[in-house]
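For this depiction, one protein chain was excluded, whereas all remaining protein chains were kept in their positions.
The letters A, B and C name the chains in turn, as written, and every chain counts its residues from 1.
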Amino acid sequence: MQEIKREDLIAKAAQLLADGTVDRVIGWKKGEFDYDVTPAVFTTKEELENEFVWNDFCGANFSKYIKKEAEKSESKVMAFLKPCDTYSFNQLLTEYKFDREKVYVVGVPCNGMLDDSKIKESASGISSVTEENGKVVVDTLYDGKITLERADVLAERCANCKSKKHAAYDELLGTEGEVLDSKRFDEVEKLEKMTPDERFAFWQNELSRCIRCNACRNICPACTCEKCVFDNPASGVENKAISDSFEEKMFHIIRAFHVVGRCTDCGECSRVCPQNIPLHLLNRKFIKDINGFYGEYQAGAEVGSRAPIVDYTKEDLEPSEAVERGEENA
Amino acid sequence: MQRIGVFVCHCGTNIAATVDVKAVAEALKSEPGVVFSTDYQYMCSQAGQDIIKNAIAEHKLTGIVVCSCSPRMHENTFRKTAAAAGLNSYMVEIANIREQCSWVHKDMPTGTEKAIILGKAAVAKVSLNAPLTPGESPVTKRALVIGGGIAGIQTALDIADAGFPVDIVETKPTIGGKMAQLDKTFPTLDCAACILTPKMVEVAQNENIRIFSYSEVTDIKGFVGNFDVTIKRRARYVKEDLCTGCGACTEKCPQKKVPNEFNLGMDNRRAIYIPFAQAVPKVATIDPNYCTMLKTGKCGVCSKVCTAGAIDYQAKDEFVEEKYGAIVAATGFNPISMDKFDEFAYSQSPDVVTSLEFERLMNAAGPTAGTLLRPSDHEHPHTIVFVQCVGSRCSSCAEKGKEYCSKICCMYTAKHAMLTRDKYPDTDVYVFYIDVRTPGKAFDEFYRRAVEDYGVHYIKGMVGKVVPEGKKLKVQASDLLANKQLHIDADLVVLAAAIEPDKSARPLATMLTASMDTNDFFTEAHPKLRPVESPTAGVFLSGTCQGPKDIPETVSQAGAAASKVIGLLSKDKLTGNPCVAHSDENMCNGCSTCANVCPYGAITYQDKEFRMPDRTTKMRRIAVVNEAVCQGCGCCTVACMSGAMDLKGFMNKQIMAEVDAICK
Amino acid sequence: MQVNEFKPLIVAFCCNWCSYAGADLAGNNRLNYPAEVKIVRVPCSCRVNPMFILRAFQKGADGVILCGCHPGDCHYTSGNYYTRRRMALLFSMLDYLGIEKERTRVEWVSAAEGAKFAATMNDFVEKVISLGENKRLEDLRCKK
Partner (left out) sequence: MRKISLDKLDQLFAEISSKSALYIPVDTAAGAKFEKYDGTKKMSDALNTVRSAKDFFFPQTENLVDFKVEGKTIEIKETVKEDEDFVVFGVRACDVKSFEILDRVFLADPVDNFYKNRRDHGIIVSMACTRPAETCFCQTFGIDATAPAGDIECHKTTDAVYLEAKTDKGAKLLKSLNALTEDADASAVEAQKAQTKEVFKKLPLAGLDASAFGDGKTNEFFNAPEWKTLSESCLGCGTCTFVCPTCQCYDIKDFNTGHEVKRFRCWDSCMYSDFTRMAHGNPRLTQVERFRQRFMHKLVYYPTNNEGIFGCVGCGRCMAKCPINMNIVKVMKKLGGNK
């Protein structure tokens, strides 16, 4: 259950449309079921009332849409942003991806979003997903009502939420949250503690499932290149589909490397992966290393901050020490 | 498709002894693009070069590979050979089969096999080479010196003497800097004013030098040879061209309670003032923070007494835009604030002073007219304690002071101690030190004189605490050599405060895209080999903005910087290195990552309109490399995610082709 | 004496100003190191894109080593500092993926360190030989 009600969001959007602050609103549109919410642009109060939703499935990050909309016209667009979305927002601003003046951000507190694939593990033929007394109630065609603990079907990134605090907004609905002390690096640590052979087996199994659909890249707020090196025949590393086990490793290593210091750990890559590859564990490894090697750094916490990968000190540790430090964790 | 010629050198037996050169030439014949391949005893000889030239003409070669010694040896030779034959000199690649093959591998089969692979890599690379032409840019023959201390003065004088116009920008109303505040200078003890002020006059009279005093640089654009600089001339409310420096106004001004910064606040000046008698320009300045007329509109005394009619209460800040070919940073230093060193009671007692304040107390033009008197009661001090390294060499207390050695304190403290004992033999002088560092001509002799001839008590150890008690300052200290605690009742305590770069240096470095170290000293292009140049082309470093220095060092560095500037300005055109970065504007996404890692500030951004596939247009921010500034390291190419940024001569494709050829 | 049949393929990226000159000096002093080491000249170690390293492994390299000026001595003042951070993160990631960490290395070799260059290459090749063929970052299509 979310702190702010759908009606409040619609009222806010309608007010901003009415007073001319903005002429478009980026929000979530209801789908065929309770869980298949789609990002959409609304321009009238009627559209909002008919199709806008705000529920436990509004996980999608709007970065790609904000960039697109901000480029479209001179007038302002409004976007509802959850705390994690605001980090991506700031990171895009840091990279001059759009004009801040063209976006009006309404911060929305978030109690965590649910993962429909986790719900589908325990329920088939879903007719509805509702919430009763803090529990998730799934109505199904075959097994009637199934009650699930919210914690069990919470998206991984939400279970390990790094911050309930909005890093940017023009206006905040509800209460200001705090940066959380999350356990998001626990999984990375677990992998670090494995033997190299185990780690290799783990990743070989995970990455071999990749079908190179590019969902991870296309949803990624940090992936905003005009043309990706993997799409560019001139880059020399272009490949369209996996045709050997090397290529998916190449793709995912380079992709993770390209977002080093820019990845805000929004978790969209893992959310959208049709093959459920835990891609966030690659990004988090880099984030954890950066924190350990060069001091805590959260991409998108501040606009204009300099990422550690484009910075240095004379006393930085050597690559050999970096690898050894990884071992000490084990 | 390129038409590539391969030329394998025997280098006498240097290569041929362990590499079957004929086999190498033969093997490379079948590489794609190779239309000619041969070997010769000495490719670098005139005869060898002729073989290359003839082959270029005969086989219409578009690229050549020379399998020979290291490119560090003869790359230029063969580039010239190619150019002489009408081939672009960057269509040449060298396969290093001597230093990196024949000389390090002992047997023929191994050497030959590796030489073939290195040759293949060079062929693969040259297949992708494109002709390159170095860019040229004009040079504006005028230099800017930022800072008018002894460093800036010397640099400006030297540049001007070579015949180039030079401007000095100084934030204070007068040039002269810190040296103007000093009393005597070590190790010769001549008076600072006596050696500095003639130079200041020289500056004022030099036709090639303009002084922008009471001014600051607010914007710098452009690059080596072509800087566009905006200088803010702060309103001084006195017309510089009319003021004669007679001083009538400064005598009549009713506002007498303005702390005199020249004497470090130890006495007062008027609201309209000339910092000191030998100021250059000798022009009065109204301090708008204290002037009654400017604050309330009532007074106007100075205007009435000024017979030259130079007073202008309506003056406004003015902005001057100038073009320069070279910029010298000479922003100097300041003693650090003593706020964080309250154990020495600096804030509690006026009788705890810094060394610079002590200079003023000793100076004939200072607040006490050169008589050493305690600031509190104007009595003569009988026991003086000098504390060394206050804030210097603070490796364990970096948050308080500086980790580096300020370099000048040992010497000026010896000077202070010696002068005190010389003038007032009845005073007891103690110097507490960690180490006494006196490298420099006649420095150690100077220090020993202080100890041996003047009887200064040098005590190895640090002062722990200074407590004001009545008229005395109770100094608690340890004598590390005698291993005992000392308690001294002092009349005056002098702190040798660490020095730090002037606060204006950091914003200036940003404008110049010049790099700085963690202490905000400017970084030199190479710590040993290019000590007066900034990594940013066209920017030079003079004096303490680069690191702590005494006067002789500053002057010699100032001269060195000037000679570098003269070298630059005497060129009509600058020829660049053609192996520079280039951004493909169609792929660039304007993220600025590349500019973050560029050591030279060669990358700027501009908004450009692009036609989109759907025939609409879109403004996009794109990176532009200034080829005159780029040095071709390639750091940006790796920072660039999209691969828009590439390095000519070492393109991604070329390097990958080499890797592919090696791994074949 | 046991004869090791495995001949590894080593790609060494050397910066033009220090390490490439260091390699030349090794040659001048006739200091042997294995012929399996093939040097690619780059202007600065910071020119080396992680993609080049992966590309080398894809095409059959068994080890990749980067050599640059000592920190503080970079011809371009700061290039190798960036190299250090990039490679620290990249190598840590490769290790995290279970790829043998001995297959990649960064070494600072000055123009005066011909002996260090040769010793480094001898040591690196030995380590790679003990690991055997690169299996974990191979592209089967590129195998003969």
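By our rule, a contact is a pair of C-beta atoms (placed from the backbone, for glycine too) under 8 Å apart; a residue touches a chain by one contact, two chains touch by 3 or more.
Quick caveat, the model's predicted, so the values are computed rather than measured.
Student: Quick one: which shown chains sit in contact with the chain that's not drawn?
Tutor: Computed over the complete complex, the missing chain touches A, B, C.
Student: Which of A:147, A:218 or A:313 touches the chain that is not shown?
Tutor: A:218
Student: For a quick check of understanding: of C:8, C:34 or C:60, which residue touches the chain that isn't displayed?
Tutor: C:60
Student: Looking beyond the chains shown, say which of B:80, B:380 or B:664 touches the absent one.
Tutor: Answer from the full complex: B:664 touches the omitted chain.
Student: Contact with the hidden chain only, please: which chain A residues?
Tutor: 29, 31-33, 36-41, 60, 64-65, 120, 124-127, 141-142, 209, 211-215, 217-219, 231, 240-243, 268, 271-272, 274-277
Student: Since one chain has been left out of the picture, which residues of chain B touch it in the full complex?
Tutor: Interface residues of chain B facing the absent chain: 30, 32, 612-615, 660, 663-664.
Student: For chain C, enumerate the residues touching the unshown chain of the complex.
Tutor: 59-60, 139, 141-142, 144
We adopt the following convention: only the chains that are shown with their structure count from here on.
Student: Using each chain's Cα centroid, which is most distant from the centroid of chain B?
Tutor: Most remote chain from chain B, centroid-wise, comes out as A.
Student: Distance-wise, how many Å sit between the C-alpha centres of chain A and chain B, to the nearest whole number?
Tutor: Between these chains, centre-to-centre, one finds 44 Å.
Student: Hunt down the residues of chain C that sit against at least two other chains at once, touch-wise.
Tutor: Touching at least two other chains: 50-51, 55, 72, 78, 82, 86.
Student: Scan chain A for residues touching two or more other chains and write them down.
Tutor: 229, 236, 309-311, 313-314
Student: Under the stated contact criterion, what part of chain C meets chain A in this complex?
Tutor: Residue positions touching the partner: 50-51, 54-55, 57-58, 71-72, 78, 81-82, 84-101, 104-106, 136-141.
Student: Spell out the part of chain B that touches chain C in their complex, as residue ranges.
Tutor: Counting only chain B, the residues touching chain C are 70-73, 96, 98-101, 103-106, 110-111, 113-114, 117-118, 121, 515, 523, 525-527, 535, 579, 597, 599, 631-635, 637-639, 647, 650, 652, 655-656, 658-660, 662-664.
Student: Quick check: in the complex, which residue numbers of chain B touch chain A?
Tutor: Chain B reaches chain A through residues 518, 586-593, 596-597, 605, 618, 620-621, 639, 641-644, 652-653, 656.
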